[in-house]
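All protein chains of the complex are present and in place, except for one that has been dropped.
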Amino acid sequence: MTTFSLPSGRPLGVAVIGYAFMGKAHSNAWRTVASFFDVPAFEQKVLVGRDALAVAEAAAKYGWAESATDWRSVISRDDIDIVDICAPGWMHAEIAIAALEAGKHVLVEKPLANTLEEAELMAEAAASARERGVRSMIGFNYRRVPALALARELIAEGRLGTVRHIRAAYLQDWLSDVETPMSWRLRKETAGSGALGDIASHAIDQVQHLTGQTVTEVTGTLRTFVAERPGAAGLEKVTVDDAAWATLGLTGGVSASVEASRVATGQKNSLKIEIYGSWVR
Amino acid sequence: MTTFSLPSGRPLGVAVIGYAFMGKAHSNAWRTVASFFDVPAFEQKVLVGRDALAVAEAAAKYGWAESATDWRSVISRDDIDIVDICAPGWMHAEIAIAALEAGKHVLVEKPLANTLEEAELMAEAAASARERGVRSMIGFNYRRVPALALARELIAEGRLGTVRHIRAAYLQDWLSDVETPMSWRLRKETAGSGALGDIASHAIDQVQHLTGQTVTEVTGTLRTFVAERPGAAGLEKVTVDDAAWATLGLTGGVSASVEASRVATGQKNSLKIEIYGSWVR
Amino acid sequence: MTTFSLPSGRPLGVAVIGYAFMGKAHSNAWRTVASFFDVPAFEQKVLVGRDALAVAEAAAKYGWAESATDWRSVISRDDIDIVDICAPGWMHAEIAIAALEAGKHVLVEKPLANTLEEAELMAEAAASARERGVRSMIGFNYRRVPALALARELIAEGRLGTVRHIRAAYLQDWLSDVETPMSWRLRKETAGSGALGDIASHAIDQVQHLTGQTVTEVTGTLRTFVAERPGAAGLEKVTVDDAAWATLGLTGGVSASVEASRVATGQKNSLKIEIYGSWVR
Partner (left out) sequence: MTTFSLPSGRPLGVAVIGYAFMGKAHSNAWRTVASFFDVPAFEQKVLVGRDALAVAEAAAKYGWAESATDWRSVISRDDIDIVDICAPGWMHAEIAIAALEAGKHVLVEKPLANTLEEAELMAEAAASARERGVRSMIGFNYRRVPALALARELIAEGRLGTVRHIRAAYLQDWLSDVETPMSWRLRKETAGSGALGDIASHAIDQVQHLTGQTVTEVTGTLRTFVAERPGAAGLEKVTVDDAAWATLGLTGGVSASVEASRVATGQKNSLKIEIYGSWVR
């Protein structure tokens, strides 16, 4: 991991926006990272969420000094140096851009944004912030999985010869049951997409990260198998995909198939990547 | 297996056209099928190939009474009832149509034909022959693999709920090495296609056979990773695909991904099919 | 495969004793071996069994010229050169010794014998016959499985470093169901043992064959989980093991665990061998 240059002698102040599934996972990471890795000094300053009571309880549980409900006031605090965005996708762009402009280092969960336009604005804000010494990154955590990091090294060393094609499949089944209820993850306006942004994003990132190549061609398909799910007000329309398929062409000539599904019954959280190189005598 | 009605009391006479890889495999099947299954009486009459000496030697080795070099004269023989076509793809249509018109039952290896036009003419000839009691089939041997036959039963019984999506991958690596030489299987004019017709055809057939549904939508990509291979006269151009990818939509709503490769280093002959159904409580 | 020296110009005459499961498998091998391998000329002369009608039908089905019920008269025939013994274990010693003494080359199915005493007598007969140019072997067919033959080569080349320990497990489940009926394979007087002789024998042979070492130490356990099974006359006592475990020490210092079971529910016919060598830098 790269190290931040500390603005002063004091520990870096961290704020996490969001306290649900990912907010909890990131809180755990912040709580334990210094036990395992050599990182700059930092403090778990504030956990941010919309529900004051719930976020206060979560903050206490996950080791945060305070909780807050207004992310805008948090990113304007002088004692906050890092803003870690675990809010739903539709909020990413606004928070990230504001935080970058406020001079905060930013970590955003994937998928980066719900629309290409938002993503481009964020990338611009990040590039401009970088010139002022402000760091930013997307939460592609699989890059740090030892087996994948090793695979990347083996590829870079040419141990597989020339990589020809890759098969990447990310399969889950938590939406297999038609009774699994509606949530923000199943609405296009909040989540942007379904399996595509949620998990195919990891697979696509790996394809690029493993090979050091960039996707330049794509053909793909999306499917929603369960069109309606039980919500607060009866059945509601699911407006994102349950599964996604794509064939990718990369700059260096690699082809990759990517498949993601949240209705792959029996697969709890399976990310499998097969890499086929030229024959090495 | 269905039984033929015998034209007379005599055993059915069988001719196999082609004596190379598939001709050998089919010869073995003819030689042993009656030891394991209850089939009508038949005789291994004649093995047909272009090289008189080589086909004579093969015929002796594989248990055929005779060999011949002219398939036309063979299909006009009264003592031949079944014509089993293991010749390269470009010959399938001509031989099959002629055999059907001569009143012979016909088994054709897959892929059925090198072009859609040929396939349609063959289907017409088969339909017309069927009205005269003449049988025909394509060599989709994986239909008889016990595990796949069982999967088909389980699906038909609803044991997987509603099938939503299928992942089918047929992977081989015999073309991984750039030194693997040119052959008829690597030329479009003789083979029609590469991994697509050779092995993806099995995967696609299984998707349809397992579900009882028919493909109505397809998006796909072909790639040739090794553009030239050593031939009799130096490097020759490979004109078929090394790998193929497709996403299929079927009549009953199933989606399927199909991937086939003959450069999947390390995979000798791997056909894997994953079937994802709705949650069954 | 080694080649026999033919006694005269005529093809070798083969007799198989036994026409059930193994007799059928061997018949198939004799019927097709010459199509795939370069073997001396031979003829499928006679299939031997106790039930005249059944063996006659089997002989016709599996390609034998004749059938017979008396193995003694068969092994005294001048036109028989090879006697392939697929009868139940309790008959192996008598037939094999008689055949060897009659100057016939002998192939015996495993397990070689039902008792150590029988095995030793057979080994003596074989050694003595070998001096007269008569060949003999046990049917350890897994030695010819390409993956295992390759493993043996890799070990011999030192590619695994020094082999330290091996895990060999042969698992089947055809006896899992308590309703599976009694048979000769479940009686000590006919089969000698259960999973031990039937399938652990393959695993033990592989451990020795792969390493080129000989077992000198053994600790082991046998278990019979289903004590009685339905027979012709009601429930009958099972007198052989359903499963067997052993830890072996070999001449060159290798340790091996061997496990065999015919009640490993879900395992149809699974032979897995893991070989652990010293670290190779």
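The first chain written gets the first letter, and so on, giving A, B and C; residue counts start at 1 in each chain.
Just so it is clear, a contact is a pair of C-beta atoms (placed from the backbone, for glycine too) under 8 Å apart; a residue touches a chain by one contact, two chains touch by 3 or more.
Predicted model, so just to flag it, every value in this text is computed and none were measured.
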Shown chains that the omitted chain touches within the full complex: A, C
Absent-chain contact - pick from C:Glu118, C:Asp205 or C:Glu259: C:Glu259
Touching residue (missing chain; options C:Arg72, C:Arg130 or C:Arg223): C:Arg223
Omitted-chain contact residue, chosen from A:Arg31, A:Arg159 or A:Lys272: A:Arg31
Omitted-chain contact residue, chosen from C:Arg50, C:Arg72, C:Arg130 or C:Arg164: C:Arg164
Hidden partner interface residues of chain A, rising order: 24, 27-28, 31-32, 34-36, 61-63
On chain C, residues whose C-beta touches the chain left out of the figure: 160-161, 164-165, 167, 169, 173, 176-178, 219-221, 223, 225, 242-243, 245, 247, 253, 255, 257, 259, 261, 263-267, 274, 276-279, 281
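Assume only the chains that are shown with their structure count from here on.
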Identity of the most central chain, Cα criterion: B
Distance between chain centroids, defined by C-alpha means - chain A, chain B (Å): 45
Chain A-chain C separation of Cα centroids, rounded to whole Å: 57
Touching two or more other chains - residues of chain C: none
